[in-house]
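Below you will find the structure I want to go over with you.
The complex appears here without one of its protein chains, the remainder shown in place.
Now for chain A:
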Amino acid sequence: MAEESYVEKIFTFKFPTCTTNQEYTLEIPLKIPYRGSIKELMHRIMTAFKLPCYVETDLLKALEQAVHELTLQFHDEQAEKLIDAARKGTLDIEDIIKNWEKIYKQKTVEYAEPVGTTDEELFAAAYHKLVHSPSLEPILQAEHEFGKAVTEVIQTRDKDIERLTKQQTEETHMAVETLESGSTEKSINEMTARHFEEQSLLQGHWGSRVDALKLEQRRQYRNWIMRLLEEQQTNMLPTPVSSPMIPMLPMRPGFYTINNNEDKNTAEFPQLEESFTTHVGSQMKQMHNIRILTGDVLDFCRTKPNNSGMDPTPQRLQTALGLYSNDLCGLVVLSDNHVGSYSGITKELCSICQLTTEFHFPPIDDQLEKIREDVKEAVAWRQAHHREGSDPQTKKSTTSKSLQTGDVFITRHSNLAQVHVIFHMVVHDSLRSGDINSRHPAILGLRNILKLACSNDITTLTIPVLLVHEMTEDMTVEWCTKRAELVFKCVKGFIIEMASWGRAELKNLQFLVPKGMSEEVFGTLATMLPSIFRVSKSLVFKASSNPQTPKK
């Protein structure tokens, strides 16, 4: 922003002396408009020039008068310069009008296009109200039923595809074996082409079926929610209307088998976990709950069906209640710079998201598509803004067409187990092994995430503390402790930084450690926490003769 404009003027003050007939003349430069106290200026002048005290009143008056007049003059001149320019036509009046019109229309309610509440907001308000009413149970039940229907179709699809693949593999096998006797290279090629066609046909078939089902479900669901609200408002019904589950899909209970192997997987390693209540900040202390636990990052997304598969899981309840509240749950996932669903962790995440219908936000594919568009804009922005950066590393990052380490893209979900918002932080493979310091882009990315979390009411955030998702052989104990210490300390610093503006909302912080970490190393990391974050004093009850109420 440009320096405030001012002019320098000379203030002249004359006063007589008692002893001689001479007149003293003072010349003092003044900055107009004058900021600050004129009285103080007067006193400064008095001391600086050792003026006799009898001029004090006169000097003050003269100063005040001069500042007043000069300021008026300053503003008048400024304004008149503009007015003359406008009258002469050197200022483009039409341009000015257009600009002001734009500002008024963009920034004030009075002139802005009247914007009603968007559908999104309307639905959000309706849903939020309903889940905090007796309708909660039927809603969850309906969501669950819907979800099950999709999952079933997807399972059938997977089976179908598996069957086809198996059949094709056998066929190919046969053909290759009989290469000499019956089939020719050509026929095999033809067969492969046919296989491919069959595959894509099947994929397409199922794809459209799933999409159609989801679309239909979404429509039904959203209509039902709005209807539910209407009815609840008109009838004040204590019990909600029945669920929208039109017997469109036959229910086949006991179909769930998919997650069995998953369960086994988690059973391999014991779940380790420890929590603390901490205070950070030097004078004003902020309280946070800090948890360190082992687990797979995707476990926060997967809805684990309970045995019967008939009832929604309790985690869903929590997520539904919090969806449009000011207590959101966020998760940091480390991703590569392909904002796509074809590979890596993003692919796995997508398949989890797609197991059920997303009723509130665009489907994950659409969200990623939108992000890819934003990436283009971001790349352009980066190039436009940091051309002058001489340091080679920034140069490299600005010329690249894709996202860089430390950039974060964000998706929103309503159908996952424990999270609403996923921060996909782009990281490079080198993060797996190398040493990093607090200026590393991944750490700075973490800072952006925390900042965003604080300003968007994400009050629970899960961070992979080692900045990796899986344990590998070359991660030594020293490496783990060093990395964890860095992340702990930086996160602590960031929390204090956010709190300094008095708006840190982050209440729960979870540090996630990859599955398979030894109990010993986990223990080391866990003991590090209370020494880095100040743990609140535990309440000590002392046996004493007169009962005391504990004070907070």
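Criterion: contacts are C-beta pairs under 8 Å (C-beta built on N, C-alpha and C of every residue); 3 or more make two chains touch, one makes a residue touch a chain; residues count from 1.
Keep this in mind: contacts and distances are computed from a predicted model.
Name of the non-displayed chain as stated in its UniProt record, restricted to "V-type proton ATPase subunit a", "Large ribosomal subunit protein bL28m", "TBC domain-containing protein kinase-like protein" or "Eukaryotic translation initiation factor 3 subunit I": "TBC domain-containing protein kinase-like protein".
The hidden chain makes contact, of the residues A:12, A:167 or A:455, with A:455. Here the missing chain is touched by one residue of A:195, A:222, A:370 or A:432, and it is A:370.
Residue in contact with the omitted chain (choice from A:103, A:174 or A:212): A:103.
Across A:83, A:174 or A:477, the single residue that touches the chain missing here is A:83. Summary of contacts with the chain left out: across A:55, A:421, A:467 or A:506, the touching residue is A:421. Where chain A meets the omitted chain, the residues involved are 1, 4-5, 33, 36-37, 39-40, 43-44, 47, 71-72, 74-76, 78-80, 82-83, 85-87, 91, 93, 96-98, 100-101, 103-105, 107-112, 115, 120-121, 124, 128, 279, 281-285, 323-326, 328, 367, 370-371, 374-375, 377-378, 381-382, 385-386, 397, 403-410, 412, 420-421, 441, 444-445, 448-449, 451-452, 455-458, 497, 499-503, 531, 534, 536-537, 540, 551-552.
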